[in-house]
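Excluded from the complex is one protein chain; the other protein chains are retained at their positions.
Going by the order they are written in, the chains are A and B; count residues from 1 in each one.
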Amino acid sequence: MTLVENSSAADRLASVSSGNALELRGVTKMFGALAAISDITLTVRSGERRAVLGSNGAGKTTLFNCVTGDFMPTGGTIRLFGEDVTRFPAYERIRRGLRRTYQISLLFNGLTVADNVYLACRGVSRGRFSFIRPRENDALLTRSDELIEAVNLMPWRDTNVSNLSYGQQRQLEIALALAGAPRMILFDEPAAGLSPTERAELVGILNGLPGHIGYIIIEHDMDVALRVAESVTMMHNGKIFKEGTPEEIENDQEVQELYLGDGHE
Amino acid sequence: MQGFTKRNPVWALLIALVAAVFLWLVFAPWSSGMEDILGRKRVFLNAIFGGVTLGALYFLVASGFTLIFGLMRNVNLAHGSLYLLGGYIGFEVSERTGSWFLAFPVVFVVVGIVGIVLQNQVFRRMEGEELRQTMVTIGLSVVIADLMLWVWGGQSYTIYSPDWLSGPMTLPIVSGISDSGEVIYLRYPAVRMAILFAAIVIGIAMWLVLNRTKLGMLVRAGVDDREMLAASGVRIQYVFLAVFAFGAGLAGMAGIVGGTFQSLSPGEDTRFLLASLVVVIVGGMGSIPGAAIGALIIGLSEQLGLVYAPTYSVVFTFLIMAVVLAFRPQGLLGERQ
Partner (left out) sequence: MALAEHRKTAPRGLWIERIPGIWWALILFLLTMPAWANGFFLFQVMGWTFILGMIALSLMFLAGYGGMVSLIQMSVAAMAGYMVAIFGVSGVGDISMGLPWWLNIPIAIIVAAIFGTLVGALAVRTEGIYTIMITLAIAAAFFYFTRQNYTVFNGYSGFNLVVPPELFGVDWRQPMPFYYLTLGCAALCYAAVIYVSRAPFGLTLQGVRDNPRRMAALGFNVTAHRIAAYTFASVIASVGGILLVWQNSQIAPGTAGIPAVIDILVIAVVGGIKRPIGPFIGALIYVLLRTFSPDVLLAFGLSGERFKLVIGLGFLAIVFFSPDGVLGLWERWQTRRSRNHDPLTGDPK
């Protein structure tokens, strides 16, 4: 199952620049007088699988929004694969290998599943302004069909997104993030609202991703998070609270008090 | 203001410089050398005062427009029609009763009621459908314009101000030095100064209501986040009604002012709608101080342009708008979305 393009280019790049996929230094985001995140410094290596945990309001989604470029940070720098992207608009970051899924699926409700995935593939390749309709054997069409197959949505290929079930929409959300040649994916609570079977499928997809693709996953479901991550960052009140391996975090006294024990939502 | 100065020291310095030069031009007597280059000071002063008083008129019309948009996200393209309607009704009232002052409260109430009916019967049914509401306002403007044409015809109407306001008054500003060395002071139509005074009073009153009263707090909260306000139990429909009625009434009263300064005729509704649009684009949506600054800038540019570069005065106005759109699309005092 070719979940992701045989992107030898991405592979080569990853082996050459065995540097860091993502580097945040002192990143802060203020909303008026409220510091949603302050002085975030973290490093994610290429191919690393990181989980970001924390209670509601800890600043996890704000962090993601700063990394993708939904808004500009008030301070600090963000480096993507060695390049300073702090002032780059979102689309420039995406074209450099960054991808994202959303807590609440952001899909194109007026279009079909096939159109949604096609747009995702088109966004990171050339010919976005093309006036020519794709032919039957178009490479991108084939590619998007492969993606639809990989997330088990082929029977609903020509259905309007508004007619899909919640779980199917979440699957489509993942497919959009896998289009093109992703190098670093940000998953924002991908397991939210999924049934146990769907959750197991999700874990399978995440663990099955090729080694050169790193990801950061925000999750409330500790079960999913600790099974798909090799390192964990815990946030609290907009700051980084603790970092370590899943086992370390699970057994840490302070974390238990704050997150699993008294402070548990 | 201190925040602005801290964040943009260069701009603050520039603005202070321009303001200083401007004040000196107005208050200091001009030497003959200056008059050779800039023309007569009296002409300059007339243009400045004309611009400021025109700005006062634009402010009266545009502030209602910006409030309605800021709170209800409704681009009320029938706003110009409300202006002209107010003017015509004001004309009728002042003709029949002989009182210029009486026209104001009557028009405020009548046009305000029209506003209440529109908001309650029409716009409330399209809550959240901004585009559809705007379309309705366009349809209304076409219908109202034709009805007004039917009733009042195509000729111009002028409203006469009371005798004691007609005629000029003397202002403590030097307009020139006569040959015998005597200082000549500027004489300017009293009614225009009265309107300027009234606009300033109304503007300050609006600012006070918005920033110092409970109702104003509700309106500002609604402009910031309408859903939150409704969710917190406030009967948001009453706030909408109040704002729409007030905005409409104000536009109607502005119609009386326009009928006194200039005249009323078909086409004035479009003209003042466009003026409101430009003022609000330049000043910033939903901001009363923004409407004041925008109105002042547009009024001055129009009058100064008319006096010093008549062929292209209208173009200056739109040039200002284009520059603001290019470099600060949310308007000078607008909030970035």
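Convention: a residue touches a chain if its C-beta (ideal position, glycine included) is under 8 Å from a C-beta of that chain, and two chains touch if they have at least 3 such contacts.
Bear in mind that the values here come from a model prediction, so they are computed numbers and not experimental data.
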item: Contacts of the hidden chain among displayed chains; value: A, B
item: Contact residue for the chain not shown (choose from B:89, B:239 or B:281); value: B:281
item: Chain A residues touching the omitted chain (full complex); value: 68-70, 89-91, 94-95, 99-100, 102, 106-112, 114-115, 118-120, 122-124, 127-136, 138, 141, 157-158, 176, 179-180
item: Absent-chain interface as seen on chain B, which is shown; value: 73, 75, 77, 129-132, 134-136, 138-140, 142-143, 145-147, 150, 270, 274, 277-278, 280-281, 285, 311-312, 314-315, 317-318, 321-322, 325-326, 329-330, 337
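Keep this in mind: only the chains that are shown with their structure count from here on.
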item: Between chain A and chain B, centroid-to-centroid distance (C-alpha), Å; value: 50
